[in-house]
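Let's look at chain A:
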Amino acid sequence: MAHAHALTHDDVMRPPAGREPGSGVYNEKLGMWVFLGSEVMFFTSLIGAYIILRFGHPEKWAPPGEVLNVPVTAVNTFLLICSSVTMVKAFASAQDGNQRALRSWLLATVLIGASFVGVQVYEYAELVHKGFVPSEGLYGSTFFTMTGFHGFHVTVGVLCMMFVTWRAFQGKYTATDHRGVEVIGLYWHFVDLVWIILFTIVYLI
Partner candidate 1 sequence: MASTAAVVHEPALEHAHADDRPFIRKYIFSTDHKIIGIQFLLMSLFFLLIGGMLAMVIRWQLGFPGRAMPGGGVLPETMAPGGIVLPEFYNSLVTMHGTFMVFFAIMPLLVGVFGNYLIPLKIGAPDMAFPRINMASFWIAVPAGLIMLAGFFVEGGHAAAGWTGYAPLSANPELTGVSLGQQLWCVSLIILGLSSIMGSFNYITTIINMRAPGMIWFRLPLSIWALFITAILVLLAMPILSGALIMLLFDQTLGTHFFLPAQGGQPLLWQHLFWFFGHPEVYILILPAMGMVSDIIANGSRKPIFGYTSMVLAIIAIGALGWGVWGHHMFMSGMNPTLGTGFMISTLLISVPSAIKTFNWMGTMWGGNIRFHVPMLHAVAFVSMFVIGGLSGVFMATTPVDIYIHDTYFIVAHLHYVLFGGSLFAIFAAVTFWYPKMFGRLMNPLWGKVHFWLTFIFFNAVFFPMHGLGAQGHMRRIYDPTEYEFLAPLQGVNRMITISAFLLFTAQIIFLVNFIAGWFKGAKAGPNPWQDNGLEWATPSPPPHGNFPVTPHVYRGPYEFSSPLAVDDDYLPQSRKLETDREPAVLPAGD
Partner candidate 2 sequence: MRVAFGIVLALTAFGCGGDNGGASDQPAAGQEGGGAIAPAGGGTITGTVSFTGTPPANPTIDMSEEPACAQKHAGGARDPQVVVNDGKLANVFVFVKSGLPAGQTYPVPSSAAMLDQDGCLYEPRNFGVMVGQQLEIKNSDPVLHNIKAVPTKNRGFNISQPTEGMTTRRTFNTEEIGVPLECNVHGWMKASVTVLNHPFFASTGNDGTFTIRGLPAGTYEIEARHEKLGTRTQSVTVPQDGTATADITFGAAAS
């Protein structure tokens, strides 16, 4: 069916509308792409500030690995990439109409995403314990702001993903209409991509 969700009052109120050919993709997907444009600019401001500050005072940064725990974060990065793979699997299952696989892959994505956040919280606790805090020079300022806001995005993503998973368990996604899965997937891949950039410039360089 076209709208798998129940018809709300607002839907009912809409007159039968034909329309001019637009982008060729449905509203939710287009909206998410447009919204991701905004997100790109947000991370651009943080990363841009980081680059400018670091070029201004390169001596304020410790060599890679000295303060930050690169191995643990590398494992965490691998986790996040895995979650993108499970997300792709979930979407493919939705397209096939394979409800069982959809649910399992979504659940896997939620769990891996949550464990990414968990590892990050652990990492923060370790760093703060070592005395590396946001007020610790430009290094601390930029590190916590950038990774913190990425972590916030992952957390929001996990919460949305839990909602999508809950709906999947109710069988709301069909082979013909699984917009929620696709839209959250776009967001998830974006957040994953941002992390790869952050991991490179914050931890490795």
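Picked so that all candidates are chains of the complex that A comes from, given by their letters.
As a working rule, a contact is a pair of C-beta atoms (placed from the backbone, for glycine too) under 8 Å apart; a residue touches a chain by one contact, two chains touch by 3 or more; residues count from 1.
Remember, it's a predicted structure, so these values are computed and weren't measured experimentally.
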Result, touching chain for chain A in the complex among 1 or 2: 1
Chain A residues within the candidate 1 interface of the complex: 1-3, 7, 9-23, 25-31, 34-35, 37-39, 41-46, 48-49, 52-53, 56-57, 60, 133-135, 137-138, 140-142, 144-145, 149, 176-177, 179, 182
